[in-house]
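Here is the structure we will look at.
Note that one protein chain is taken out, while the other chains of the complex remain in position.
Going in written order, the chains are labelled A and B, and every chain counts its residues from 1.
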Amino acid sequence: MNEHAQQKRDLFTPGHYGCPGCGATLAMQQTLSVLGEDTIVVMPAGCWSTLIGIYPYTCLTVPVISVAFGSTAAIAAGVKSGLSIQGNDHTTVLAWAGDGGTFDIGLQALSGAVERNDDILFICYDNEAYMNTGIQRSSATPAGVWTTTTPDSALKAQKKKNIVEIMAAHRIPYAATASIGAPEDLKGKLKKAKDIKGTRFIHLFASCPTGWRHASELSVEVARQAVKSRLFPLYEVFNGDFWQLSPMPDKVGVDTYLKYQGRFKKMLASDHQHFQKQVDDDWQRLLNKCGPPKDG
Amino acid sequence: MKKVLMGTEAAALAAKLARVQVISAYPITPQTVIVENLADMIGGGELKANYMPVESEHSALASCIGASMTGARAFTASSSHGLAYMHEMLHYASGARVPVVMVNCNRALGPPWNLYCDHTDSLAQRDTGWIQYYCADAQDVLDTILIAYRVAERALLPIMINLDAFYLTHTSEVLDVPDQEKVDVFLPPYQPSTKLSVDDPKTFGNVCGTDLFSSIRYKRHCDTLSLEKLWDETSAEFQGHFDRLHPTVETYRTEDADACIIGIGTSTGAMRLAADRLREEGLRIGCIRLSMIRPFPRERFQRAIANVKHLIIIDRDVSFGSEGIVAQEVKAGLFEHRGDVKLTGFIAGVGGNDVSVETIVPLVRQAISGAGTAVEAGKTFWAEVLP
Partner (left out) sequence: MQPKKVIQSIAELPTMPSTIGTMAWNETGDWRYLTPLITNKLAPCSQNCPAGIPIPSYLNALRDGSVQRSLALLLTHNPLPGLTGRLCYHPCQAKCIRKKIDQAISVQKIERFLADIGTEVKIEKSKTADKRAVVIGSGPLGLSCAFYLSSWGCRVVIMDPSNQAGGALLDLPPEKIEPQVLVNEINRLTLLADIKLETGAVIDFDAPGEPLAKADLVILDPTSLSEDFTAFSRAVAFDPFDDSIVTGDIIAVTLPKKLRPFKAPMIAHYIAVGRLVAQKTSDSLVRPSGQQDLRQPTPDLPRQAANVENIKVERFLGSGLAAKAEAKQEGTWDRERTLREAGRCLSCGTCNLCLQCISFCPDASVRLDERETSVVVDLEHCKGCGICAYECPRGVITMEEIST
C-alpha cells in the first residue's frame, strides 16, 4: 500500500485546475496507479485537457499528447503503430476521453480503431455531459437530467446511449464498465485489460460535483450509489459475446443517488417512478445477457 | 534505373524509398493507386511498415501525427474532400510541429461532384501552416517526396506534395528511380530529440495562455519562412546525389519577355509550349512556374520577375468573391517590390478542363490585346464558361 501511494504521487502531481472533488481526476489517479509509468496518454479536448495545467506546465509525469476532439482513438492508434514499428510493444497507449469525445464526436474514430482491433486501451471517463464547455448535454446524459442545453423547460428526452453495447457489437476483445466508487473493481479490470492485446474499452463512471450539482465531498459516494442502484452496473464483455457481471453490493432503489444531485431535482419531483422503472428494466435486460457473477 | 510509372506509382515508390514506417490512409479517387501500391509492397515484404486502413481522412492524418510523435516516419495521401475533411488535423500537424509528408492529388470539391483536376482543395489550405509544393511531372513527385522528408524532419514542419488529378496521378512517364542505398545516404532515419517517450515524459499541446501563444506562433512563422532557404540547400544536396534540381521557382525565357505566364502544377509544361508558339508569332512571352506556394518563395520570385512587365496568371482554382488564389499570392509577392507590373488573372482548368497550349494561347492574346472569349467577373477572366 505504501508503494501504491508513492507511485501515485509521482505520476500525478498537485496544482492542477480540477474542480474540488473532481471525479475525473480520481479516475486518472486510480488508472495510472495500475498502469504505471510505461504509459503514453492521448487525451482530447475536455475537462482533462484544461485541468492538466497551463502550458508549459503539466500535472502528469507520463508522456501526454493533448489532441483534437474527435481524433483520440485515431491518434492513439497511430502512437501505438509508431511505437510498434520501432520495436516497442510494451508501452501502454491509453486513450483517455470524456463522454463527448467518446460517444459523440469521437465515436467514428473509436469505431474504426476497434474494428481494426488496434492495440490501445480506450478509457471513457464519463461525467455525462460536455462539462468543460459548461455542462451541455451529450448522448451520455441520462434522460430527465438538467444541463445547460436541456434546461428545466426542456429536460433531456433521450436515454443514455449504451456505449458498451456498441463496443460489443464490434466483437472487441474486452469491454467493461467501472466506477470511481468501486476502486478495487476498477484496478482489477485495469490489470486484466493491460495484458490483453487488441482494443480494450473501459467505460468509467466519474462524478462531477460542478455539473451534477452535488456536494464536493460526495463524489465517491455518488459513484458508489450509482452502482448500488444499478443505474451504472459493473460488468465485463469478452469478445463481444460473453457478458459477465462483476461483484456489486446489494441492489438499492435510486432515491439516495438522485437526492444527492441537483441535476435531478425537477425530474425527481415529477417523474421519479418512471425513472426507477427504467433503471429496473435496463438492469433486467443486462441480467438476461449475463452469465453468473465471478467470485470476488 | 529507368522505369515507366504513373505519378501515383512514383509517389508510392518514393514512400518506400524513404522507408516510411507508418502509413495511414483512406481511399479517394485519384489517390487510390498510392494506397493500393503501398499495401501491396507491405504485404509482399518489400516495405517494413505498419499500414492502417483507417475509416476517414481525419483519422488518417491523426494516426500519422500520433505515429510521428513517437519518432516514426509517417506518410499519408488524399485529395479534394478527403483533404477538406482533414482540415482540422492539418492545423494540428503544423501546430504540433510534426514532419509528416502527405501527397495530395488536386481534385475539385463539390457539390457538384467532380473527380478531375482543380487546385482549390490544397490552395484553400494554404493558411494551415503546411509547406506546399506543386509537382510538374512524375520525376518531380518521386524526388520531392524524398527531399520533403529531409526538409520536414529538420524544420519540424509538415509538407504537402501536390499532384494534378489524372494529368499527373494517372499519366505514365519515364522516370529515373534512385537506388535505395543512395537514398539512404541522402535521407537518414528520423531521430527527433523530442518525442512521446516514457524516458523523457512531457505533455504536448496543452492549453496555452496569452503570454506565450504569440511567441509560439512567431517562432513557427520564422521557421516556416526560413524553410525556403532550407529547401534550396536540401535540393542542392539532392542535386549533388542525383543530378536533378527542384527549385521553388522555375523560369523559362523570362529574361527578355514582355509578358510572362505564371501558374502551378502540370499546366506549366503547356505554358512553356504556348510561350514558344507565341514567340514564333513575334510575341515575347516567358513562363514562371511557382513550385512552392508555402512558404511563398519571395526571394526567388522577385528575382524571377525582375524584368517582367506583364504577368498573366492562370488559376485552376478560385477564392469565391475575390479572385484566383495564385493571383492573390502573386500580387502579395509583388506588392512592395514592383508597383508597375500589369496583371491579368484568368480562371481556367477548374474541374478538369484541360489547360493545354490551345487553351493558353488565346488567353495570352486576350491579356495582351484585350479581345477574347474569357468572361470577366470581378478581377478575373473565366475561360470555358457558358455565354
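Note that in this section a residue touches a chain if its C-beta (ideal position, glycine included) is under 8 Å from a C-beta of that chain, and two chains touch if they have at least 3 such contacts.
Please read these numbers as outputs of a predicted model, since none were measured by experiment.
From the options A:Y55, A:F103, A:Y130 or A:Y174, the residue with contact to the unseen chain in the full assembly is A:Y55.
Touching residues on subunit B toward the chain that is not drawn are 95-97, 156, 194, 202-206, 208, 212, 215-216, 218-219, 223.
As for the chain not pictured, it touches subunit A at residues 1-2, 4-6, 8-9, 12-18, 20-23, 25-26, 29-30, 33, 53-59, 61, 183-184, 209, 215-221, 249, 296.
Keep in mind that, in the parts below, only the chains that are shown with their structure count from here on.
Averaged Cα coordinates give subunit A a centre that lies 43 Å from the centre of subunit B.
Chain contact summary for the complex, subunit A toward subunit B: residues 37-40, 42, 49-50, 52-56, 58, 60-68, 70-71, 73-86, 91, 108-109, 111-112, 115-116, 118. Across the complex, subunit A is touched by residues 21-22, 24, 48-50, 52-56, 58-60, 62-72, 74, 88-89, 92, 96, 196-198, 200-209, 212 of subunit B.
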